[in-house]
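Only one protein chain is missing; all other protein chains are in place.
Chain lettering (A and B) follows the sequence in which the chains are written, and residue indices restart at 1 in each chain.
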Amino acid sequence: MFLRRALRYRWAQALVLTGISLLIGACAVFGPWFARAVEQTVMTETLAGQSLPASWLLASPGPQVGVSTRPEDLDKLLPNDLKPVFTPPLHGIYNDVSWSIPATAGDPSPGARVRWRDGYCAQLDVTEGRCPQAANEVIASTVDKTTWEFRLGTTLAATPSDVGKGGGRLSIVGFYQPKQARGDFWYGDYPTGHSHTPADKDPGAANEFFTDSSTFAGNKWTQRVTSDFRPIPGVARLGDLDRLKEATETVNGNAREIGVAAQNTSSLATLVDQIQAERKQATTIIPLVMVQVALFAVVVLALALAAVVDQRRPEIALSRLRGSSARRTQRALCLELGLPVLIGTLLGGIAGFALLLIVRATWLRYGAPIELPWTVPAALAVAVVLALIVVVLQVRGTVRQSISNLLRRVLPLRRGRTIGVADLCIIVFAVAGLIAALTGDGRGPLPVLTPALLGLAAGLIFAHLLLPAAGLISRSALRKGRLGLALGALQISRRPAVTRIVAAVAVAAALLTFAGQASSIAATNRETRSGYETGAEGVLRMNSLYLGSFLQTVNQIDPDRHWLTPVVISRPPSPDTLQTEMIEPDSFRRVAFQGDKLTDAQGWQTLQAPSDLAPLSFRSSQLTATVSVDGIKPLISRAANGDQIDGGTPKSVILRANVVSHRDGSRYLVSFPPIRFPSTKPVALQADVDCLGGCDLLRLGIGREPLDPTGVQGNVVISNISSDDHPTIALGKAESWQTVPQLGSDQSSITAKPGGALTIAMKSFGTDMYVQYATAPSVVPALVTPEYHWVDGATTTPAADGSPMTLARIDRLTGPVNRYSEHTAVVDLETVRRLGGVVDEGATDFELWLNKDGLANVDTITGKLAQAGYNADLVDRRDDRIAAYGRSASALALQLTPVVGIAAWVLALVVLLLTVVTSWRSRAQDYASLKITGVPASATGRAARWEQTGPVALAVLLGTFCGLVGAHVALPMIPLFATSSGAVPLDLGISWPVALILWAGGTAILATATLFLGSGVNRRSTYNRIREELT
Amino acid sequence: MINVSQVTVRYGELTAVSDVSFTVPPGFVLAVSGPSGAGKSSLLWAIAGAVPVAKGQVEIDGLVITDRPAAAAHGVVLIPQGNGLARVLTARENLSLPLLAERKPSDEVERTIEQALAGVGLEESGDHLVEELSGGEQQRAAVARGIAQQGRVILADESTSELDSTNRERVLDLLHEEARRGAAVVIATHDPNVADSADGHAVMDEGHLSWLRRL
């Protein structure tokens, strides 16, 4: 009875209980809801951001005889149940042709793509003429107008490049510019960017010609049909993921079964895997973080209830006194206190929903629909039950005390060293949880609870140690006459409430510190990983045929390498073998992301091309070698089973050379006339070389005439090699000529020896063998990514021309390899340049990596590159990757951490305020009773401020420490990225600035609060307080 | 010497003490009796400086009393009604802290405290927390606290109301002892026996003082 009056009389307390319960309800509801929303957002944003890999690109294969497929036929491959989540299919027909202008036939025929796409005309700005309306009419790009000097009405003869016959004449009826050169409409088949004349450093081609679909009627063009569509972000939802993956994986098999000749190119299955991995991040991190806050709030609720119930002790005593049984009294009080808690928790559910709406609009950018996952009401129910259990427990604990105990006016002040049973239980539980977390296999939720558990255990233990310590401090302060400190310390040691404050503050500080560390470490790791994955701040990519002219252009644009560093990538034919990343070490160290961390000083030294040996350059149209042989003997070769193979007598050897042309970097074979056996005198051998533009003598070697495979051994003594400009080309020392390793075991061998200008000692069974001038080492030193299975002496990587270079691994790799972090060998670009060779254009990428300044001037750089004939695209930016990672599930989830930190502090302040509110009267009365005897207000003021500031400041320090330890333990368990890149290590070291700022800030805030509150209590301890009864 | 001249004490609208004047020379004990709410406590608090006077002044041995800290430093001891002890402290600490605040040397403080506690019969209970003492023991501890301060003026407000006759005698003896030491003592009481033992007996009724037996 009298419930309403009771609530109204103590409305402030009811409000506090409601407030704390609100927080519990909000956390319980927000956690699963936010997690679900993040999952949906990740899916939406992944699909939106990677719309091209997510697309289904259905295309019929190459030339088909007799079968004519229509684009509509391909649509059958999309299962009906998935049709609603995909865009309507975009049909197209195309083929690649080589064309020529009949009037100038005979010139090389460039290539181009002739295409029709449904609705293409609306995507084009027609600058001249019109869109095609009849068969064999095409519209060409305005760029091609300039490049190839097209005009309206120009006729082209076009032949499909795959079969070489058929085709027809096409006439140009208009010129276009695409409205969006790289828009989604094109599904990756961009109409422009292909136009180059043959004179360019890139092979010549034209931009796409668009035509009317009627052109492809009939089978003259051996066309391919396409149908493209993509999942609609925001319509395709989490529930569709499995189905999407399954459909993508089975579509090609289905095509065969249904008899539709088509292939799907899509990375949707991989994307789905990526999304699923990210979902796991969200569902791991978010609920755990919210659970910690919710649990903390439950603890604070328990403390608040303890204080509130304690205040009602006289009333409970009265109720018992008047004969109500303990159970009856308990029921009434549970009702009185349970009502605000219940209302608060339910309101918290609504608050959680409101918070979700806000977060959905801001962080998540509406990426998630408004839906109610079943976990939300379940969590709310659990929260309600938990909160009410706490109410019952706290009420029960007090109501069941004996009446005489309840009648005591004041809380019994504990002077003993005994730890209460409750505190002991909590400490044991927390330590047990910690041990489980630390020794477990690192999975499961416990590790993430480490900071809270650690804070709790350490806080409580410290608090209980504080009590006797304060007693000692007070005694020594009394002796020294420091009254304020003595009184403050005395009160600490006598009021057990300080244990609550210390524990609560320690937990809050631990949570906040952990939150700060998680957030900042995650951000740092995202930035580092983005840096390594991009390579530098930005990456420009272009095509080139000539290494030399590429480097020349780069030197013109940025000779001092303030802005960029060139990187050339050469890819092997087989995807499992090493690819080559050729860098310019000096500028790489300065420009690439943490480039100097790639290796140490010794490593850089070893990596660099020899600087002490200049290439052997000459300018000539011929080379004359004065050669003699000695010690010629036939060699018996042994078959695999040991049998001798009898050959006969060797007839001759041929001196060969490799020269590298300065003009275009290609490497030529020079063969001198054969040296016939027997030969006793030195002979002068002359060979023609195309070196009027300058060449480097790279290799000297031995070969045999085709019909002379008999083994021969001996020495070929070169006394002189002369060119037009050098009567004697200084061949240097014999050590400077290194054997070029041979792949395949033939029992041949070749070495350089001193003697004459150079002596070659050989054992030849027929294959060509070379020694190479050490200006380009024959075994190239390389830094190799560690996961690659390295075989000494047998591991090779392609040079710019694709030929294999044998590598010597430098075991000094101290950091991940930028941008190409797996099966990559890093070599010096200069070494490869000296080796010469024609660039394998399809397998080689030319990149310019930009630093911040370079990125800021990227337009200047691309402009200058265009002037030089290079078409460079900015393909990657570090900031874009950082932003993308910032939208990953773990990043979104970790955005919670500041919220967590603030919530934790709010709760700690609530505990502080609660303790002050429940104890201030008795403290004020005590101070008043001292003041009235003449103890100065300054002394009591100091005591009032010390009493809470001291323990609180220490608790913040302790909690911060626990948070750091907790972060150290728990962070390795939190998935910061969807995929663990083995190459880029995670840096989980403590971020000291963040820790310090949070510690200092927290201490400042709480200390201000306690100082303020302490002064308030002192101010309120007026003399007439001693006349008050404590109620 | 306590010099109260035309002192009026008001709490808002209510006049607790109305135009009271008297003098208590050192060595004398004045008892002030009267019903509850007559203004005895307010009068004593005004003399102690714990409550401001609206009119008139209190002067003690040359110092005009304006605030409590100055009065306490000057030796005006107040033993409040309802004991006025600090609950978080032990009996001994309640006695020692005010003395230490005056920066008296600690061994002297110890001696004084032991004497005072022995005087009220609490020598064994010195280290008990105040709330562990019974009501009468608390009152005696308050008296001991006042005695220990060895003031020149002792104002005892209903300091025997919880005590049985033995202890009451004890306390009165101590107060008289203080008077003999040279302090001026004022006791507020509604116990007629206590009033009889004093040197002078005044009555307060609704703020006005009248004399039953002049000093």
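Simple rule for what comes next: contacts are C-beta pairs under 8 Å (C-beta built on N, C-alpha and C of every residue); 3 or more make two chains touch, one makes a residue touch a chain.
As a convention for this text, contacts and distances are computed from a predicted model.
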| item | value |
| --- | --- |
| Protein that the absent chain corresponds to, by UniProt name, given "ABC-type lipoprotein export system ATPase subunit", "Cytochrome c oxidase subunit 1", "3-isopropylmalate dehydratase small subunit" or "NADH-quinone oxidoreductase subunit L" | "ABC-type lipoprotein export system ATPase subunit" |
| Per the touch definition above, residue among A:Leu407, A:Val683, A:Ala843 or A:Ile1005 touching the missing chain | A:Leu407 |
| Residue, one of A:His91, A:Lys245, A:Arg320 or A:Lys763, that touches the chain absent here | A:Arg320 |
| Residue numbers in subunit A that touch the chain omitted from display | 1-2, 5-6, 8-9, 314-315, 318-326, 328, 402-404, 407, 1029, 1031 |
| Chain not shown, touching residues in subunit B | 35-37, 128, 132, 134-137, 161-167, 190 |
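Convention: only the chains that are shown with their structure count from here on.
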| item | value |
| --- | --- |
| Inter-chain centre distance, subunit A versus subunit B - centres from mean C-alpha coordinates, in Å | 79 |
| Complex interface listing, subunit A residues touching subunit B | 408-410, 412-413, 415, 478-479, 481, 483, 486-487, 490-491, 494-495, 922-923, 925-937, 939, 1023-1024, 1026-1027 |
| Of subunit B, residues touching subunit A in the complex | 45, 48, 50-51, 68-69, 71-73, 77-78, 80-82, 84-89, 93-94, 96-98, 100-103, 106, 129, 131, 145, 149 |
